[in-house]
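Every protein chain but one is kept in place in this view of the complex.
Note that the chains are named A and B in the order they appear, and that numbering of residues resets to 1 at the start of each chain.
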């Protein structure tokens, strides 16, 4: 820390509230991006900091969700240019045990576009094979422990 | 790596798209157009990044609305003075400015974005097929329409209409020739008095 004059140096240590200067420094570090006098004035900083830290607590949980939305948007955009829908793309990867998460998929779409293209081609091929086999609807996985009306009908008929 | 700075020039390139609004629903079209304005069709999308494209829309005079919407769909305005509220039905707005329906539809769908004024500046609307050459020469891609352009009854020849297979007989008291008569005038219930044509 640079002190331009000796007076400024001693002011830190020989004041009635000498701790406040350190607190002031801490506050300045938290308010450097604020607008107006809330950035520089100690008294106005206090309330602004309390407010911003409160927001920071709230945002901590929702930030992850928003980042996830951006990943989904990017994957959807990457899929669309190969004629694949986002939902069918993700479902097909899940069904075929291709365990790549959204973060990596979205970065693949930008940085390794040919790899992403081959994933899309794979999904398309899977889809056409299912359609030719007449299994487009029936191959979809049913969660375990759930009995659908179709299953009951099949049992009755047999 | 010094090369990285150059690599992103192509990535961030702002391209131009063109869209034919002939006989298209303005609301469904605007949903497709704003994905290009916002840059949501690119895998580098981020809501705060300025990576949207330009879109040129022509034939906005010939947009088609569903059902009774030309009469019942309303555009609202308030001058923020007392008694400053006014509304106009879609056909009346369309008559005053043939690009207004499309513009408003896009603008409403961009609500909540801090960038919406910037994005709207990149939307170029033309009522008919004439587009200035300096705009058209930028265009490098076309957006697909949202619905099939139907063949109108006027486009069929009289012979084709006569030869079309008759599936059923009309009842005797049915007014068969009604489509050939002009629309009857009826009072415009959905427009404020000062905008009405009476």
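Definition applied: a contact is a pair of C-beta atoms (placed from the backbone, for glycine too) under 8 Å apart; a residue touches a chain by one contact, two chains touch by 3 or more.
One rule holds for everything that comes next: contacts and distances are computed from a predicted model.
Protein name for the hidden chain, per its UniProt entry and selected from "Large ribosomal subunit protein mL43", "Protein DIS3 homolog", "ADP-ribosylation factor-like protein 6" or "Bardet-Biedl syndrome 1 N-terminal domain-containing protein": "Large ribosomal subunit protein mL43". The residue touching the chain not shown here, chosen from B:144, B:181 or B:194, is B:144. If you put the missing chain back, the residues of subunit B touching it would be 1, 4, 7-8, 10-11, 13, 15, 18-20, 42-44, 58, 136, 139-149, 165, 167. For subunit A, the residues touching the chain absent from view are 29-33, 52, 56, 59, 78, 81-82, 107, 109-115, 117.
Here is the rule we go by: only the chains that are shown with their structure count from here on.
With centres taken as mean Cα positions, subunit B sits 34 Å from subunit A. Across the complex, subunit A meets subunit B through its residues 70, 73-78, 80-81, 106, 109-110, 113, 116. Within the complex formed with subunit A, the residues of subunit B that make contact are 40-47.
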